[in-house]
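Of the protein chains in this complex, one is absent; all others appear in place.
Chains: A, B, C, D and E, in written order; residue numbering restarts at 1 for each.
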Amino acid sequence: MLSIGIVKETIAGERRVAITPDVVPRLRRAGLRVLVEAGAGAAAWFPDSAYGEAGAEITGADELYGGAEILACVDRPRTDRLRAGRFLIGLLHPDAAYTGELAAAQVTAASLDRVPRTLSAAQAMDALTSQENVAGYRAAVLAAHTYERFFPLLVTAAGTAPPARVLVLGAGVAGLSAIGTARRLGAVVTGYDIRPEARAEIASLGAAVLDLGGEGAGEGGYARTLSEHEQQAQRDELGRQVARHDIVITTARVPGGRPPLLVTETGLKDMRPGSVVIDLACGNVETSRPEETLVTGNGVTVIGAGNLPATMPAAASTAYAHNVCAFLEHVLRDGVPALDRTDEIQAAVIITGGAA
Amino acid sequence: MLSIGIVKETIAGERRVAITPDVVPRLRRAGLRVLVEAGAGAAAWFPDSAYGEAGAEITGADELYGGAEILACVDRPRTDRLRAGRFLIGLLHPDAAYTGELAAAQVTAASLDRVPRTLSAAQAMDALTSQENVAGYRAAVLAAHTYERFFPLLVTAAGTAPPARVLVLGAGVAGLSAIGTARRLGAVVTGYDIRPEARAEIASLGAAVLDLGGEGAGEGGYARTLSEHEQQAQRDELGRQVARHDIVITTARVPGGRPPLLVTETGLKDMRPGSVVIDLACGNVETSRPEETLVTGNGVTVIGAGNLPATMPAAASTAYAHNVCAFLEHVLRDGVPALDRTDEIQAAVIITGGAA
Amino acid sequence: MSVQLLADLSVFVLSLLLGFEVIGRVPTTLHTPLMSAANSVHGIVLAGAVIIALTADGVLGYALVFVTAAFAAMNVVGGYVVTDRMLEMFQPRGEK
Amino acid sequence: MSVQLLADLSVFVLSLLLGFEVIGRVPTTLHTPLMSAANSVHGIVLAGAVIIALTADGVLGYALVFVTAAFAAMNVVGGYVVTDRMLEMFQPRGEK
Amino acid sequence: MSAFDAAIRLVYLAVASCFVLGLHLMNSPVTARRGNLLSAGAMAVAVAATVVVLAEAGVVRPWAWGALAAGTALGAGVGLALARRVLMTAMPQLVSLFNAVGGGAAALIGVHDFTRHGASLPVVLDVVIGGVTFSGSLVASGKLQGLVPGRPIVFPGARVLTVALPLAMAALSVLLLTGGGGGPGGGGGVALLAGLAAASLAFGVTMVTPIGGADMPVVISLLNAFTGTAVAMAGFALGNTVLITAGALVGASGAILTKLMADAMNRSLGNIIAGGFGTGDEAAGGSAAQGRARSLSADDAAIQLAYAAKVVVVPGYGLAAAQAQHQLHDLAELLERRGVDVFYAVHPVAGRMPGHMNVLLAEAGVPYDRLADMEDANAAMPQTDVALVVGANDVVNPAARRPGSAVSGMPIIDADRARSVIVVKRSMGHGYAGIDNELYTAPNTGMYFADAKKALSDITAAVKTLVG
Partner (left out) sequence: MSAFDAAIRLVYLAVASCFVLGLHLMNSPVTARRGNLLSAGAMAVAVAATVVVLAEAGVVRPWAWGALAAGTALGAGVGLALARRVLMTAMPQLVSLFNAVGGGAAALIGVHDFTRHGASLPVVLDVVIGGVTFSGSLVASGKLQGLVPGRPIVFPGARVLTVALPLAMAALSVLLLTGGGGGPGGGGGVALLAGLAAASLAFGVTMVTPIGGADMPVVISLLNAFTGTAVAMAGFALGNTVLITAGALVGASGAILTKLMADAMNRSLGNIIAGGFGTGDEAAGGSAAQGRARSLSADDAAIQLAYAAKVVVVPGYGLAAAQAQHQLHDLAELLERRGVDVFYAVHPVAGRMPGHMNVLLAEAGVPYDRLADMEDANAAMPQTDVALVVGANDVVNPAARRPGSAVSGMPIIDADRARSVIVVKRSMGHGYAGIDNELYTAPNTGMYFADAKKALSDITAAVKTLVG
């Protein structure tokens, strides 16, 4: 019987865990022994006791890396701890260098951020979607918390509080989720995206659609990088729009490329004191620094929020654990990974190795 | 022409300001010169420039205390700075000692927390209501931010996220506001109060009503203090209920008395790791300490939130400024306070002095 | 019972049934106009007034015709006009 | 034109009007049952079959009566029964 | 039967059909006017055809022609003048007056026929019903006009009369039909008939006098059905099918209409008539106050709203208590789709917590630009056709404008200044401040007593079916 090891994350600020207690029984039904590094879930409010009750075994890091044939993690684990022949599953965001390291370590690695987005059968393993959904919700809640006024319109005896005007740039999974959540709280929400189908999707959440003309549909359901000229025009117009809003949440990404710059420093200048800008893509806003909160001279709070799922670890971990589990169920045959390069999902996800 | 001085708050953590730029023109129309202590609104995102544009004059503290016949503040100002004959308006929460001090200083003081709650004509001046409304909203947002899971139910390809179960104890202004906001975010909300009419009011927000039997309607629309025996029974039953919820927000107060103890330490023990308890009344939860956030051994975050309006200063100040303004409009005749002990509102609000 | 009477009776019964059926789910606001319209229809009694003129003689007879005709005509003319006035308020609004 | 014919004509016209009025806003699902019910009503032709028996003689006459009666009876009996069966599905449910 | 006679009969048949069609078209506000015109046209044809019959007969005396022409001209002139001049509010009594003369005419035809052919069942019924209608309708009309006191009048001996008169009428009828007074025109018969007519007239008075003004519309409708029947009897007497058809049509449709009207007022016809012979007005509605308020049906509210150009919705705590926000939004959307300009006037303290209405309306998805604050709403109120007050009480209580009440000094939404007001709440019950609200008994206010959720969804359904 193979073992799966749940790694305790090592990167600073990463509070998620790859497997949560609720999916442990599912893994055991799939024919695996479940080993959990002590304290792996603590930061996400899953104490070791909960894993124990679910049927997992708590171990130290050495036993884990030594004994488990399959390793589940969120962020990249240290390559030096990985032994040859291991099967690693994570959100590895692989670049050439890292892939090389893993190949050198003779590890079979599956990166769930590579799941084909438009394949219906792969939706349950789509960790990007599950994490971005958390990120979008979190961004809206964070904005409500940071913004020191009301989100909803309130007519009261002590005057009328106007609703917050929220602008969401980029209406992918995270953007839509932020739109939905901000609308729930009563804000007046406008969404913007360059993919034409995203416009209908924004409207389907009851939000207003900002249409600047131009379109940028790319491949595989993703957006394409705009030309420099297009980008400049977009920034100019967005600058005017940004000043009319109290909250700006940016989520625009293009695959492989740097996130497009959408909100410039001059754009921020015209915002009201007390406004809030959250840059989920960490790159859409000129002044934003990853994982830092700055307040501009005119009182605009700019939050660089590159890893929001990690700040809502309980929800994010639960969803991610389901993705990992669905992937394993897809790959395992009688408790053993049955690698198959012809399988569309595996071909996309498995970045090194291929013979277990 | 009399002057009104807007004091910069001195108490730590108090970020509100008594008058916001938007009501400055109203005060001027009422016949007052408006003086603002430099930086008075900065912490609430109202820069001095905004006051200046609205027609107020920015001054130093000395000129302000020296020159303004009327002083508007939020929390108690230092008594030593007040001169005889001044008319002070604030949320003074007066006790005998403080009233004595003010009387000694020969200040005419109006405390807006004394506005009769059930008098229709006084609603616009009811600062308790306006601030508690902010506090309730804020408590729900704070809970959503602190709780590291989803508030709403979400059925997704990565599993179903169950809705957060929120229990609000005490359904006065703050409690109802918290209920409404938490429901907006998609939580399953239960409300509890001992005043019988509060039950219908909870239901009118679409929330479930927790009925433990017993009732405790007091005078003036407030609740009464329960007997020790009643309190014990309430605590026992609430203990059981608390364990079934993920978020508990407590707002129960009785006039003049200590806030009733509703959630005991043992009650917290049975809550899930990651649960959040917010004690608005600062006294409803056994372990809560004012303005402190503690995490219990079993992973429950307990927030003592005695002054939530101060953490949402822009909204709270705006509402409070309207209250102050409405009160002044009620009291001023041709720009001069016309004190009148037979006026129901003045009789309740004015705690010292009475001849301007 | 004469054939004529039986035929008349049939007509009467069928007309009654028609009267019952013809009133459907009338909005309350139309109750008064509808009552007024029905009121106009029984102004057909004017035809009756005409018929009795056929056999009228003597001052009393003429007087009877006069009064009957006056009554009936008032019923008919007034009835239709007043109904029409009531219905004016249901004219579709311009902008619709 | 005979008095009888005119009377019959009046009855005919009034019945036509009644037929128009009696069908209100019928739900589509009742269209077929209603059609079937109307179908049964013209089974009254059985009464006609009975009447021609009054004057029937000769084999041909009897045959005519036989066929007419058979046709008409089939229309009546089958029509009502099948309508009733269609309407069974609108029985109020027990728990309601 | 001659071809001429046949042709006339066919014309009559066509006329009768047009009457049916005309009434049919009156079922919907959209076609009602056309229906009335059709009916009027058919009426003209019928009268014209009858005049042709008269002319064709060639036996009519000039004096008869004269009497006919003069009477018709006079009646038409008076009818026209009255109908043209009458105020909207006085229409019901005018209809009642027209009904009275219609009944009178029918009775007179009976009298005429009696002088020719003696008593017959139709003649007797004609005189009795026509007589009752004539006097009863006059009294009803007078009550509404204020000539006769509107409140139920119970005069001494009324009870005796209500029993004695019908007995007398029955006895006289039997005597007449059994030939008790000799042949046609026989003196005894005339006396009997005169007695019968007198008794009928008296009965009409005793029947209507004790009924309160609020129930008058139902009574008028009933008397209208009576007239129809009297006309049908006149038709039997004269052997004229168009009179029979039209009369029966009115008799039956009038009866249905009477029932509908009584239903709409939540009264039973029996109650009204029987009540007339004893109790008075109070029976209408529950408490005295509720009685004073004008009660609306869903259909009324629907038509008022659907034909308005501008509607202001004033929500209050009752909307929250009923959790009817979704139903309200639905109704507003439907009205907007019909081109009505709908907005919501949110009072700062409506409900039980600050922003209570905002929370509700946002939940229902009401766009923020449909919300108006109190000042704007009040400024627009005089141009507002309907203020729809849903579960609000204190915040629309005009008593706030005067000192001395619990809500004095509170600014209110001036719903009472809209052209008309529809209030949806369950009863005349009080709000938070615990005081009466004179808005509810104002003349331009209609009350729809029901839980707000049910009420609003019923009104929506009514708008859909009535004005589609």
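Please note the rule applied: contacts are C-beta pairs under 8 Å (C-beta built on N, C-alpha and C of every residue); 3 or more make two chains touch, one makes a residue touch a chain.
Just so it is clear, the structure is predicted and the values come from calculations on it, not from any experiment.
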>> Going by the stated contact criterion, tell me the shown chains that border the hidden chain.
In response: A, B, C, D, E
> Touching the missing chain, which residues of subunit D?
Replying inline: 4-5, 8, 11-13, 15-20, 22-57, 61-93, 95-96
>> By the contact criterion defined above, which parts of subunit B meet the unshown chain? Give residue numbers in ascending order.
In response: 152-158, 160-161, 163, 186, 188, 206
>> If the hidden chain were put back, which residues of subunit A would touch it?
In response: 120-121, 123-124, 129-130, 133, 173, 176-177, 180, 183-184, 200-201, 203-206
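To be clear about the criterion, only the chains that are shown with their structure count from here on.
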> What is the touch distance from subunit A to subunit E, in steps?
Replying inline: 1
> Hey, if subunit E just vanished and nothing shifted, what pieces would we be looking at?
Replying inline: A, B | C, D
> Which chains share more C-beta contacts than any other pair?
Replying inline: C-E
> Using the touch rule from the top of the page, what residues of subunit A touch 2 or more other chains?
Replying inline: 152, 154, 156-158, 161, 186
>> Residues touching two or more other chains, restricted to subunit D: which are they?
In response: 3, 10, 14, 17, 21
> Which pairs of chains touch each other?
Replying inline: A-B, A-E, B-E, C-D, C-E, D-E
